[in-house]
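With one protein chain removed, the remaining protein chains of the complex are shown where they sit.
Moving on, here comes chain A:
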Amino acid sequence: MESALRNLSSSVELLAVAAHSGAVDQWDDHSLSSAFDWARYCEHLFSRFHNNPAVRGAMEEQLQLTNGRLRAAFPGSTEVSFPDLSRCQHHLLIGLLNNPKLPISIMKLLFDSNAPADSGCVDVSGLCSRIIQCKSACKVLSPLTPPSAVGADAEVQGGLLMERLGALITHGRAEHFLDSVLRGCEGAAAEHFCLVIAAALLTRTNSETASHEVLLDWLLKKQPSTLERTCSALPTARLMDLVKEHLKFRDAYRDVLKKWASEMEYSIGDGEWVQSRTNPPASFQKLTEHFQALFETCPSLRDDVEKELNALKISDGDFDVRGLSVWGDLLSELHK
C-alpha cells in the first residue's frame, strides 16, 4: 500500500513535469516510454480500487498532498483528482504536446506513421499517428452509415454506460454515478445524455438486463424531467423501439404524454392548443403524432387509453366543440 501511494505521487509529479517543466527537453524515447508506463500504472490503480472506499480514500488524500506541492512548484498546473486517473495516458499526452519545451525528436516519435501497430513495448511510437488515423477513419465512414439507425457513437456510448453500470451495481453505487453524470450536463449535453440513455436501454447483450433495470428505474422514478426530455428529444422511431423493448417505459411514456396534454392551454389567437411551459414545448400536432405512433406500435393499448381520454373528456363537460377540452380534441384527432 505504501509503495502504491508513493508511486501514485511520483506519477502525478511526472504528469506535472511533462506538462510544465523545461526538464522534458532532456527526454529521449526511453523516458517517453517510461512515462507512459507510469500513466498506465495509474489507470490500473483506478480500475482496481475505484470501488474500494478505504483504498480510494487513502489515494485521494495522497493526491491532495501531491497537488498542493505541485501547485507551489508549478503555479499553472491543474489538479489531478482520483477519477482523472482513469484517463491518465491521455492527460500525459495533452500535457506533453502543449509543452513548448518538448524536443522535436520526441514529437516525431509520437507521430511516426511507419511504426507497426500493436507491438507491445513500442506502444508510444506512432501513438498520435494512430489516434489521428482512427479519428479520421470514423469521419470518413460516418456518412456511409445508414441514417435511420442509432449513430455508432451513441451506440458505443450507450454500451460503455452499460458496462460502467454493470461494474457499479454490485457496489450499490449505480444511481449515485448516474446522478453525478447528470449533474455535469447542461443544455445540449443533457439532450445528448438522453440519446445515450436510450441507446443504452436498447443494447442487446444478454448480460445487461440488470443494468437495464437499474437505469430504467432511475430514469422513470427518480428523474422525471430527464424522462420528459428524453421523450421530446428522441426521434419517434427510437421511442417506439424503447416502447417495444421495455414495458415500464411504455407505461411511463403514456403518462408523460397525458401530462403534456394536461398542461396545454387553448390559445384563441392561434386557434390551437399550446403548452405554456418552456421545457421543451411539444405542439398539439406533435402530441397527436406521439399518440398515433404509440397506438400503431402497441395496438392493445388503444382501447384502454381511449377510454381514459374519454373519461377525462367527460370530466371536462363532454363537449364536442373544439377548444374546450384538450382530451376531446385529442380524441377527435385520433379518430380521423
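Note that a residue touches a chain if its C-beta (ideal position, glycine included) is under 8 Å from a C-beta of that chain, and two chains touch if they have at least 3 such contacts; residues count from 1.
Here is the rule we go by: contacts and distances are computed from a predicted model.
Hidden from the displayed complex is a chain whose UniProt protein name, among "Nucleolar protein 11", "Cytoplasmic tRNA 2-thiolation protein 2", "Par-6 partitioning defective 6 homolog beta (C. elegans)" or "FA complementation group C", is "FA complementation group C". Check A:S10, A:N98, A:T170 or A:S332 against the missing chain and you find that the one touching it is A:N98. The residue from A:C185, A:C298 or A:L324 that touches the chain not shown here is A:C185. Residue-wise, the contact with the chain that is not shown comes from A:C134, picked out of A:M1, A:A72, A:C134 or A:V321. In the full complex, chain A contacts the hidden chain through residues 43, 46, 50, 83, 86-87, 89-90, 93-94, 97-98, 100, 104, 107-108, 110-111, 113-114, 117, 128-129, 131-146, 149, 152-153, 155-157, 159-161, 164, 180-181, 184-185, 188-189, 192-193, 196.
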